[in-house]
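One structure is given here, and the rest of the page talks about it.
The complex is shown incomplete by one protein chain, all other protein chains being positioned as in the whole.
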Amino acid sequence: MTLLDVRDLHVTYGTGAAAVPAVRGVDLTLAAGQKLGLAGESGCGKSTLALALLRLLPRPARVRGEILLDGEDVLTMSWGRLRAVRWAGASIVFQGAMHSLNAVHRVRDQIAEPILLHRLETSQAAARRRAEGLLEQVGLPAARGGAYPHELSGGQRQRVMIAMALACDPRLVVADEPTTALDVMIQAQILRLIERLVAEHGIGLLMISHDLAVLSDTCDRLAVMYAGRIVEEGPAQRVFTAAEHPYSGALAAAFPTVGRAADRRAPQGLPGDPPDPARLPGGCTFHPRCPVALETCAADEPRLREAGPGRRAACVHVDSVKEAR
Amino acid sequence: MSTEALGEEPGAEPPDTGAPAKSAAPADSADSAADPGALAWARRRRSAARFWRAYRGQRAGLVGLVALAVIAFTALAAPLLVGSDADSVTDAPGTALENPSTEFPLGTDQFGRSVLDLLVYGARISLTVGLLAAALTVGIGTLVGMLAGHYGGWLSGVLMRVTDFFLVMPTLVLAIVLATVMSRSVTTVIIAIGVAAWPKTARLVRAQTLAIEARPYVERARALGGGHTHVMRRHVLPNVLPLVLAQTTLVISEAILTEATLAFLGLGDPQVVSWGGMLQDAREAGAISSGHWSFLVPPGIAIAVVALCFTLAGRALESVLNPKLGVAK
Partner (left out) sequence: MSTADPPVTPAAEKAAPGARGAAGSSRRAYLGYVAGKLAGAAVSLFAILVTSFFLFRIIPGDPVKTMTHGRKVDAEQLAALRRQYGLDLPLWEQFTRYVGDALTGDLGDSYQFNEPVLDLIRERVPATLLLTGTAVVLYSALGLWLGTRAAWRHGGLGDKVNTGVALTFWSVPHFWLGMLLIIFFSVGVGPLPGLFPTGGMESGGEEGPAYVVDVVHHMVLPVLTLVAACYAQTLLVMRSSLLDEMGSDYLTAARAKGLRDDLVRRRHAVPNALLPTITLVFVNLGFIAAGSILVETVFSWPGLGGLFYQALSVPDLPLIQGLFIVYAGSMILMSVVADLIYPLFDPRVGR
């Protein structure tokens, strides 16, 4: 059974003439225990998507489509049911743990809060003990639970966030740029920690990052987002090393990998900036920056289509590639 | 950010006439004197237009501004509107404490003068004291704040200690004491309010000065040999002024309330008709116990309306000039 099934999800900020589309028809599936990476530049809508999964977007955002979590649509469930699903069904590791932790509460109590709320424990003391157990699972001494967020280092805070995300044994964890603010050594530690815990608990993981290399390393499958749409999807290593969509290729090349021949010859970034969601270019939204754009790209926006076993991509070149094979 | 963009308000212009030539001229030729000036004017016109568009969006602020314009006009035209002898005690038109009638829409005071006429006259003193006291407050505050922010070191330490000391002083008590120990006059009231209320502005201006001086272009100006006076006049002052303008507007309403309070306590100039003084007269004439509300209500409403208008205008200014600054008062 699919754990998460997102169907034709649209998110729009504002209304009428001022409406800005942030997510424009995204389909995603994630099986229990699987790890899916979602990649894209900042502003492509990936964080909006993450917040939409638990209906956490602020009021001016309008969400359309279906988000099936264990078969239940998050978008239509009652507030009471939604609160029960939040954290117990799916939890989030937010980016920037400094700001996502409350500065005036001890971290132990912040971890214990959802445990009490979702009645996994009924007494304050038991919830605290459980929180301390979680802290030990993420490699922090239980005594650090008495600390306030500002007394911890960046890596320690991120470990607290992860412990918090695991507090109610969720079936799905969404990790939104979990390692962005950390230095490289700590990043690796945190990624290994996430991998280990997800495997131990049999949790489905949706990891969001701009770093394709990190995602391909951690995840089973990879989806690449551009201007509010998925432009490519497939097995992580295949997408990373042999992208079908020119954008995925450019994103992969932006993070050079040791031993990949292409990186040595032509280290490259992507020219230009990601498009302004309020003024998306017509046709394929990527065509102004695309090195292999055709004239038709300015007119028609390609849909996702089959591009090999278990792979889909939204590019006019996909068919020709397949035919050539 | 927006403060910087709006730094070139019309109000910002007096100190820098001639100064642009000094800073930019050495490399340029003769036309540099005219050209940057014209450019600067065009830029100011543009930012003034932008500012006005943003301000128009603040409905409450617009209402306040229009109401103030009407009140200011009334105050200026008082002698024409109600005659120049409306405040004379000797040839008062009515009898004491009359109720409202067609001749005296708001009744009369204890000397038989028309309350409406007195109200119109009272606007003059209220606005004068409010504006001048606020100017004094903001003047002292800006000077102290800029000096403390710009020079740093021991001077800043001393100035801020003094500021903090006055900040915790109860403003009203200090103003009352000053008004008591000096001779009774409008000037005394202005000084008493102005001297008592400046520390808040000084803190604000100092914080803003520190923020501005950390900007790269100020460092550049300093690296190019700009002296203290140059940096303060050309860079700090124009950028501090919008904030100061908003602050002034808010201080005016406080000053007007303090003026009314001082007059009510009998510390105002006894020769001058003021709203606070009218309230004192009403109280002493027994308007409370006799339930004579028509003498008591109008001056209070007048004070409240003017103070509220300045507050609304000030809050609107603040949110236009610095949207991130929560309107903290």
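Chains: A and B, in written order; residue numbering restarts at 1 for each.
Note that a residue touches a chain if its C-beta (ideal position, glycine included) is under 8 Å from a C-beta of that chain, and two chains touch if they have at least 3 such contacts.
Quick caveat: nothing in here was measured; it's all calculated off a predicted structure.
Across the entire complex, contacts from the unshown chain go to A, B. The missing chain, though absent from the display, is touched by one residue of B:Met169, B:Val186 or B:Ala211; that residue is B:Met169. The residue touching the chain not shown here, chosen from A:Gly146, A:Gly202, A:Pro271 or A:Pro291, is A:Gly146. Annotation for chain A: contacts to the undisplayed chain at residues 51, 54, 56, 58, 83-88, 91-92, 94, 96, 98-106, 113-114, 117-118, 141, 143-148, 150-154. For chain B, the list of residues touching the undisplayed chain reads 60, 165, 168-170, 172-174, 176-178, 180-182, 253, 257, 260-261, 264-267, 276, 279, 282-283, 288-291, 293, 296-297, 299-300, 303-305, 307-308, 311-312, 315, 326-329.
Basically, only the chains that are shown with their structure count from here on.
Separation between the centroids of chain A and chain B, computed from CA atoms only, is 53 Å.
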